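Take this structure first; my questions come after.
Yeah, one chain of the complex is gone here, protein chain that is, but the others are all in their spots.
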Amino acid sequence: MADKPRILVQLDTDALPSVFDRVVAVDAGIDRIFSYGGVTPQNVMALVHGCIFTRGPADLHNTAIFIGGSDVDAGEALLAEVRKHLLPAFGLSVSVMLDSNGANTTAAAAVAAAGRHVDLTKISSLVLGGTGPVGKRVAKLLARHGGKVLIGSRQKDRADAVAAAIQASVPGAKVEAASVASGGDAPTALDGRELVVAAGAPGVVLLPRKYRTASKRLKVAIDLNGVPPTGIEGIELTDKAAERDGQIAYGAIGVGGTKMKLHKAALLQLFSANKLVLDLEQIYALVGSN
Amino acid sequence: MADKPRILVQLDTDALPSVFDRVVAVDAGIDRIFSYGGVTPQNVMALVHGCIFTRGPADLHNTAIFIGGSDVDAGEALLAEVRKHLLPAFGLSVSVMLDSNGANTTAAAAVAAAGRHVDLTKISSLVLGGTGPVGKRVAKLLARHGGKVLIGSRQKDRADAVAAAIQASVPGAKVEAASVASGGDAPTALDGRELVVAAGAPGVVLLPRKYRTASKRLKVAIDLNGVPPTGIEGIELTDKAAERDGQIAYGAIGVGGTKMKLHKAALLQLFSANKLVLDLEQIYALVGSN
Partner (left out) sequence: MADKPRILVQLDTDALPSVFDRVVAVDAGIDRIFSYGGVTPQNVMALVHGCIFTRGPADLHNTAIFIGGSDVDAGEALLAEVRKHLLPAFGLSVSVMLDSNGANTTAAAAVAAAGRHVDLTKISSLVLGGTGPVGKRVAKLLARHGGKVLIGSRQKDRADAVAAAIQASVPGAKVEAASVASGGDAPTALDGRELVVAAGAPGVVLLPRKYRTASKRLKVAIDLNGVPPTGIEGIELTDKAAERDGQIAYGAIGVGGTKMKLHKAALLQLFSANKLVLDLEQIYALVGSN
């Protein structure tokens, strides 16, 4: 008998479920997409039960859950609740992927881009806007590779908290925090770094060009801002391994191709088993083959 | 010319339309499913008009409506309103199925299970939790077969009302009501019964094992509770014609296979004509061929 159609249940924490995530799911070749908006930990149980109590354990790898929405914290809370209602011990489980605000796929794609040019196990990195959802994910992936990572933020206490959280979850991580409140703080933060990734709020220049060009060791600069101006001055959104002042540059669109491939690859991997949880690390693990 | 795609319009009275009902519809092979949550008698007219005013009468058997949601009373009210807006006299109608909370398919499957082991036209039955949506449907189907039925409930007046309603709609029904407030009331209620079906609230033991095993005439015990403990002590959720203390036992999961087959068969029957209304009796009528 033929396999059952593959169903992706899109649980979105925003009122209107993301068109972006639906289109990517269609283009990944998924047969059916059930899209739900306004999903919360309070109303999600019946949706999860509907996933696991309809098909037999042998067919449940053809049903999967995608968690998205603009609020990454809400997405993480929803993932935690969804997992409570899965019953993997009885085979009654479906795989789940989290990519609220594209944070996981964007961070994974950015680190993948850097890894094409430098040895991530040895280099020293600076993550500007390092306390936002994308920034802290980039920092975590870099720390897992073994290099030194400096979390830059306008709020030093938040950067300290992110650094402590990474150290708690990544044994031996070499992570520190720094206050980077304006462009003037950049030279000190950038000192000795081979890689800088900017994931800050839109419209704020975190690294002026003059400081970037003055840096002797900087090899790769990646900016993840989706709208101009970029946080790293002189980088264009479409830069993809572009040469800028002798440095290798990536902009958000330049990283976007890899991000999209990772997103689709993760969606397809969901349907390879019925117990996967695809969060940051699992999505990043798909980099090698995509 | 090829037939038009089969469209199922899922009208759900809950805010988020049931994933369960959507998956079953996909697995029944329906081409397109339009899922609506928060549907009420007040906002349903335009949805029904959208069904009947788009395709010509010759094609309307390829559009159908499914009414679901956790609130069975709300589902019944919605069905009544939907029917007001169909125009079967002009050929402008679509078929409609009601299965809020799975009550119709569950009751039909439970009675079908009993019918494999006893002659439903002759036996005496007890329905515990007989005033809930599933219980009263089980009682009604049993009464239609002609046997004696006792409606057991913690609230005698509600059981009386259910018995009266069945007698009003099933000419010659042999239905009575009894107060079954705790396990201690079970022996009296069970006296002389060949079949007991429990459809009560979760977590309440309605029939302790000692009384069940003491019953000399009891042949079949069916428990419809989806989570442990079962209302009939000693029955497992997965029991499917299992032998328990010399009696034949079914649990909710054991009945689930038949329930799912009836659900899919009813969905497919919707598309065989454009004027069907598939409620309890019509769904139960599919038992023979499924």
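Letters A and B name the chains as they come in the text, with residue numbers starting at 1 for each one.
The rule is simple: contacts are C-beta pairs under 8 Å (C-beta built on N, C-alpha and C of every residue); 3 or more make two chains touch, one makes a residue touch a chain.
What you are looking at is a predicted structure, and each value in this text was computed from that prediction instead of being measured.
If you put the hidden chain back, the residue from A:Arg22, A:Arg55, A:Arg193 or A:Arg212 that touches it is A:Arg22. Among B:Asn43, B:Thr121 or B:Ser169, only B:Asn43 touches the chain that is left out of the view. Although one chain is not shown, part of subunit B still touches it, namely residues 4-5, 7, 9, 32, 34, 36, 38-39, 43, 46-51, 53-55, 63. Residues of subunit A in contact with the chain left out of this view: 14-16, 18-24, 26-27, 35, 70, 260.
The definition used in the following text is that only the chains that are shown with their structure count from here on.
Look at where the CA atoms of subunit A average out and do the same for subunit B: the two points lie 46 Å apart.
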